[in-house]
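Here it is, the structure in full.
All protein chains of the complex are present and in place, except for one that has been dropped.
For clarity, chains are labelled A and B in written order, and residue numbers in each chain start from 1.
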Amino acid sequence: MRGSILGKVTVIAATSLLALTACTTDSSIEDPPAAEGTASSETTETTGAAQPSEDSTEWFDQAVYDEQDAQRSATFEGDPEQPYLQYIDGEMKDTSAFASTGPKKACFSNASISNPWRQTGWITMNQQLQVLQEAGVISEMETRDAQDDDNTQIADIDYFIAEGNCDAFIISPNSTAAMTPAVERACETGKPVVVFDRGVQTDCAVTFIHPIGGFAWGIDTAEFLSERLNEGDKVVALRILPGVDVLEQRWAAAERIFEENGIEAVDYFTGADPVEIKSIISDELATGDVQGIWMDAGDGAVAAIEAFEDAGADLPVMTGEDEMSFLRKWEETGIDGLAPVYSNFQWRTPLLALQKIFAGEEVPAEWVLPQSPITEEERGEFLTANEGMPDGHYAKFGGEDLPGYPTVWQERQIP
Amino acid sequence: MNRLSSTHIVYLVALATIIAGTVLVGSAGRNFFSPGNVSDILTGTSILGFIAIGQTLVILVGSLDLSVPYVISLSSLIGAGIMANQPGNILPAVLAALLVSALIGLANGAVVAGLQVHGFIATLGMGLIVSGYLGSNYQGSAGQAPLAFRLIGATGIGPVPVSTLIMLACAAVVLLMLNTTRLGHAMYAVGGDASVARMSGVRTRTPVIAAHVICSTMAGLAGLLLAARLGVGSPTIGSQGGYDLLSIAAVVLGGTLLAGGKGSLIGTLGGVLIFAMLDNIMSVLQVNPFLKDVVRGIVIVVAVAVYARRKVVHRPARFGRGPAHDDDAPPPGPGTSRQGGPSRGDGTGARDEVSA
Partner (left out) sequence: MSVATDRAVLQQNRSPRGERVLRALRTPSGAIFVLVALLFLAVLAANPSFGEPGSLIRFIGRTAPIAIAAIGQYFVIVSGEFDLSMGSVVTAQVIIAGNLIGQDESRTIPVLALMIVFGAFVGLVNGLVTTLLKVPSFIVTLGTMLALLGLVLFWTGGAATGNPADSFRQIGRGGIQDVPVLEVLPYPVLILVATAAAAFWLMRRPYGRTLVAVGDNSRAAALTGASVWWVRTRAFMLSSLAATAAGVILVGYAGVHPSVGQGYEFTAITAVVLGGVVIGGGRGWVLSAAAGAFALELLFTLLNFLGVESTWRDSVQGAIIIVAVAAASRNWQRKRRGASSRAHDEHRPIAAPTPAPGTNEGGT
């Protein structure tokens, strides 16, 4: 038995070696990115994600943290009525080389629509697509959904490059480092590439669209809680899952601020499952008082509040998200809260960016969208504006002027 | 129909999928057989293929392996971590990743065979243990595969990705092991009926442990291949693909009995191919991702149902009694074994060899 395994390993090693020698002679179907391209990405040009360096697994990055901290109070160019087109003044990309008339085909490689935030954005994006199709800017958008799998998304992008007949690529990466080589391959086709939401470790894309970022979320929320709580108070941090950069950054910033302010923070992974959340809070309340709840995403916020209600404990100070369920429960209970926002309207921007690119208008190299939390004063306004929307809807979805509003979002018609 | 083995039926289903794919993909204005599309399908077979090869062995001996997703992630992290973008580190990294994977497999096998814990629970528990380790030690992707290693994941000979070729090479080695070695026969024998196997002089623990070791090693290889494709190691890459249940489904789809003792590696590869084509077709047609799962679920059940009812009658019996039922089935012998028919002589060969 041992012999056969060893034998197998040898064969495999030999095959791999053969394969290695083979690809120097055989023409490869795709040019892998130069090694320096990914190795030198330690610089913080792409702010969307902390760059996981060679062996560091720390998410905290002081430079990015400071940058996002500053961006929270930055002024945004453009019409505040159209936040999805606003950006922070910075380096602009000349796109005159892409200027071209006639409707274009967009190819969208989507990480997934597996959570309410992505579903809401995906609906908005499709309504935006309708507008641009009617305007004759986009002929069609072909979408491949990777269902949360890096490997599938790489294959999706390669398929688009080989078969898609695409005029432009829109990529919403499933993860930062892993998607970098595939995005670089897309860039090498010479067609415009737009990346949004999570970033990649290359700036080959024409523009990278994202709200300010995870650290800003962490700062907004943790400062809010720290202001209202005293030293030694306890905060339960409810996190969805480990290893996702946008979420890890939120916690990295918040954890640091809690530490600085002497607030005791305990973190749990919940998988966004309200049952899990309720059990965790119940157990925490059984062992002692909890003064604050911090969440890295608003899913399940209601269950957290209900756990306090059911235990008969004082309601906590809490940060959730701009998901309707939280806004409604927040109003109903009157707790002291804040709804941080990871701007859902960013799903409109990539298609609008393509419109600009094909018109030859310059676009920001890094398109930082506004990201401002909903405060108690603004809550009523957002609740009225989104009346009738389902609980999984996001208040700052930014599609009020699109066709199909509000039924498409109310009925959550997912294409 | 009755003369067909389940492997034949699997490939008939695959053929039907190809025909359906040609029509459906054609209706979307694409070509099912274009290099890009073939490459997409074959890429889809490579990772799942590795895992399904290992899973076939584990199921053959009557166990299951639910820990594969975590082994994959761990292997990708160890591999990419040790490589650290240095081409010189490739060999030690590959060896270390495979060694750790094999050790996990050894632990699985020891718990299943030694402590008599059902494979379902043993590997579920092992998966949780590894998952805790991953969560505690890696907060995201780590390491860096050097260019030379990444080429494995990104190159192809014509439309055939190198990764698929490596997978097929592994399948060939395992097939050879199953059909020609004493260990291979013992795997069939133990899965068929452990008591009979023991009475025939087969050591019942060794094949179970070996199957688990090979399965985890295969998962380790899949993890390394993913590191080559991603360029980095990732603590979630294994669970992202849902490889545990999907590989079991592919194995059963390929005609292997979930209870063990009967099965064919060739059939498994057919099952993997069906899944890959299905995914490809649905992606080209831009099927709603939620409905994709519905289609997958229905296809798994329907495809297995096509021959499940039939094969219980026409599959040769486990030991000795075979000939009585074999009139309609292809005779178990070297000929069918070469083709990897599921109706190979099961334990019979093993018994002959052992008692000889």
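Operating definition for what follows: contacts are C-beta pairs under 8 Å (C-beta built on N, C-alpha and C of every residue); 3 or more make two chains touch, one makes a residue touch a chain.
None of the values given here were measured: they were computed from a predicted structure.
When the full complex is taken into account, the listed residue touching the unshown chain is A:Asp310, out of A:Glu77, A:Asp94, A:Glu140 or A:Asp310. Only one residue in the set B:Val38, B:Leu151 or B:Val304 touches the chain that does not appear here, and it is B:Val304. Where subunit B meets the chain that is not shown, the touching residues are 61-63, 111-113, 115-122, 124-133, 135-136, 190, 192-195, 198, 204-205, 207-208, 245, 248-249, 252, 257-262, 288, 290-294, 296-298, 300-301, 304-305, 308-309, 311-312, 315, 317-318.
Residue-level contact of subunit A with the missing chain is found at 113-116, 119, 123, 239, 242, 266-269, 271-275, 277-280, 282-284, 286-287, 299-300, 302-303, 306, 310-311, 325, 390-393, 411-414.
Definition applied: only the chains that are shown with their structure count from here on.
Computed from the mean C-alpha positions, the centre of subunit A lies at a distance of 34 Å from the centre of subunit B. Those residues of subunit B that touch subunit A in the complex are listed here as 30, 34-37, 39-40, 43-44, 47, 81, 84-85, 91, 94-95, 98, 102, 135, 137-144, 146-148, 150-152, 154-157, 159, 162, 165-166, 169-170, 173-174, 177, 181, 183, 206-207, 209-210, 213-214, 217, 221, 226, 229-232, 234-237, 240-241, 279, 283, 286, 288-290, 292. Across the complex, subunit A meets subunit B through its residues 1, 4-5, 7-9, 11-13, 15-16, 19-20, 22-23, 26, 28-30, 32, 34-35, 38-39, 52, 54-55, 57-59, 112-114, 142-145, 147-152, 154-156, 158-159, 161-163, 174-178, 180-181, 241-245, 248, 269, 414-415.
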